[in-house]
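Apart from one protein chain that is not included, each protein chain of the complex appears where it belongs.
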Amino acid sequence: MNWIYFFEILGTVIFVISGVMTAIDDDFDVVGSIIIGIVTAVGGGTVRDVLIGQTPVGWMRDTSFLWAMLAGVILSYLFRKYITKLRRSMFFFDTMGIGLFTILGLQKTLNAGLEVPFAVLMGIVSAVFGGVIRDVLTNRVPLIFRKEIYATACLVGALVFLALEQFNTIRPINMGVSMLVVMIIRYLSVKNNWGLKL
Amino acid sequence: MNWIYFFEILGTVIFVISGVMTAIDDDFDVVGSIIIGIVTAVGGGTVRDVLIGQTPVGWMRDTSFLWAMLAGVILSYLFRKYITKLRRSMFFFDTMGIGLFTILGLQKTLNAGLEVPFAVLMGIVSAVFGGVIRDVLTNRVPLIFRKEIYATACLVGALVFLALEQFNTIRPINMGVSMLVVMIIRYLSVKNNWGLKL
Partner (left out) sequence: MNWIYFFEILGTVIFVISGVMTAIDDDFDVVGSIIIGIVTAVGGGTVRDVLIGQTPVGWMRDTSFLWAMLAGVILSYLFRKYITKLRRSMFFFDTMGIGLFTILGLQKTLNAGLEVPFAVLMGIVSAVFGGVIRDVLTNRVPLIFRKEIYATACLVGALVFLALEQFNTIRPINMGVSMLVVMIIRYLSVKNNWGLKL
């Protein structure tokens, strides 16, 4: 399915840009910024692949991802002043990437033969652990532990996808709807400053 | 051996509770607390399984661990005021879990065909790395690097177990005695504020 592949590549570029921008903000040098960019983009999928035993990890089997990351790095440096003004579009693509990575991670884990609850967990890990590792490497307490209901949006999206799969066999629709659910929840949570503290 | 399985599940619940309590102390939201709880409970075994190549990692092959973790999270939130008064019992079960995880990790590594010194090392990793990852994610210097002779207790327990296995074929006794050794050393070290600084 070419459109999934297209979005996966696009998501990778976006995640790299968000990582590099964080690193530049932190006054990192070029190499450090590139590492942070790569880690942000592929960290979640890497953790998932390692835990479920699908190694070499996915992004190392296809050089397209490497070029996507290189493109992300170059775009970040060329347009960094411009990108900061594009926060709205960045947020849009970032959230789309999170939704996509959740569903793809869930599917990959199911395909590896693990049970549904672990697939849901690995879907969330795919989407959020890149950011967690980025925050650890830049010596921050990971964002998702304190703000936004980021991981919760992924959880709901994953459950919606699984529910839709029971009723509807047209996978692209199921993926699209569940990605949209992730995007809407995250949008509303940021807009309304939702939190989940008991 | 059902009683081992029972203690493994119990150890998992206890470790989740200790992780969630740390996260609540740090003002994390629910999702963050759950992640920290899970990481504390299964982080050590996960690192071991990944390093020795036993993937998918053990806890992802058995949903019981997932339900044990869920139970740990729910117990933490329901009884959090009460749990802080139970520090003594928590410490007891926590130390028992550490002893058990050391011996089980050692055995699993031997069964995977690695040599004895690596099995000892992986036994220690199984017991302590969940806490290390928890501390890294909450932006602390890992506790075991500064306080208590936590890892040393595991090391001694692992060596006692290996020694006993030479003389005695009744494994439950060997496991029980070596777990007891871990518990006694840790208890004494905390009570007497032992350290190992050269």
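A and B label the chains in the order they appear, each numbered from 1.
Here is the rule we go by: contacts are C-beta pairs under 8 Å (C-beta built on N, C-alpha and C of every residue); 3 or more make two chains touch, one makes a residue touch a chain.
Quick caveat: nothing in here was measured; it's all calculated off a predicted structure.
Looking at A:Ala23, A:Ala68 or A:Val120, the residue that reaches the missing chain in the full complex is A:Ala23.
When the whole complex is considered, the residue among A:Ile35, A:Leu159 or A:Val177 that touches the unshown chain is A:Ile35. Contact residues of chain A toward the unshown chain are 23, 26-33, 35-36, 46, 50, 55-57, 60-61, 63, 66, 77, 136-139.
Along chain B, the points of touch with the absent chain fall at residues 50-53, 55, 112, 114-115, 117-118, 121, 132, 136, 139-142, 144-147, 149-152, 195-198.
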